[in-house]
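Missing here: one protein chain of the complex. Every other protein chain is in place.
Now for subunit A:
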Amino acid sequence: MSARTAQERPQRKGSIFALNESNPLVPYLFLLPHAIFFFIFTVYPVGYGIWISTHRWDPLAPTQPYVGLEFYRNLFDPSTPQSQFFWRTLLNTLFFTAVSVPLLIAVALGLALLLHRPIVGRAFFRAVFFMPGILSVAVMGILWKWMFENQSGLVNIIASEYLGLPRLPYLTTEWLAWVPIVVGTVWWTVGFNMTLYLAALGNIPQALFEAAELDGAGSWARFRHITLPLLAPTTLFVAVTTVLASLQLFGQSLIITGGGPTRTTQSVIMYITEEAFSNNQFSSATAMSFVFGLVMLVFTVLQFRIMARDMQGGMR
């Protein structure tokens, strides 16, 4: 180390007033632009949020009395509406996540495999499947609400007039009301995941397939032992981002079912919004946000753990 000259490597110590890179503040100055925004838009709101959730906060009230953990306790006291609705809507959200994430991964992978082959109109179909993603949630929501409308929706018209099946009141039946939300969400966001898979498929060396073929591997074996393992990092990335996006379900439920019937498709974010802006219970809503944030954090940590383990396994 001592043999190296000053040109090759910055000096260990310089004055904090030095105008070159020997200044020990340099790395922090590089971090500063991001740090400013991070403190203003993340650290400060989180801190203020903690303050709000432990006080009875209303911007119009003359005093904001300290109430300690009352709003957190409400979530665990079965006699409050908050505990009743918060956990129920959280379960709704988890149900949606459990149903939609596997679909969003499987359908995206299937489409990517089909559109990776040199078929006619490949670019066209890639664009077609990606395109719904550029719509706003309002447009997508209204579209799928119309499609699954109880009486006059296209799905029910086709079922009853052409297939002789009974009409199903999707929008007002428990569980069935999830169908338009899940189908709509898959249609809306699958193109993004598909694009990620297409990029990953392009990176798998063709030689691996040729070698496997020479060894007598069939198409299923090639998919199972080459494609799938080599896509694992992409799958995990897709899974993490899709789970986080699904947990934040809001617009689809709001527009397609309004959270109904009787709150069965209301997502937890919808309920938090209702508590804050319809009921004006800002502190209670903030407390719920923290608890829900914690739940999301747990999921993310779990997934990162799995990801780290799997990546090590995949590096051989």
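Things to note:
The definition used in the following text is that a residue touches a chain if its C-beta (ideal position, glycine included) is under 8 Å from a C-beta of that chain, and two chains touch if they have at least 3 such contacts; residues count from 1.
Convention: contacts and distances are computed from a predicted model.
Missing chain, UniProt name from the options "2-oxoglutarate oxidoreductase, beta subunit", "Glycosyltransferase involved in cell wall biosynthesis", "Methylmalonyl-CoA mutase" or "Maltose-binding periplasmic protein": "Maltose-binding periplasmic protein".
One of A:15, A:172 or A:219 touches the chain omitted from the figure, and that residue is A:172. Considering the full assembly, A:59 is the residue among A:59, A:118, A:164 or A:202 that touches the omitted chain.
Taking the whole complex into account, subunit A touches the unshown chain at residues 56, 58-62, 79-81, 145-146, 149-152, 166, 169, 171-173, 258, 260-263, 274, 277-281, 284.
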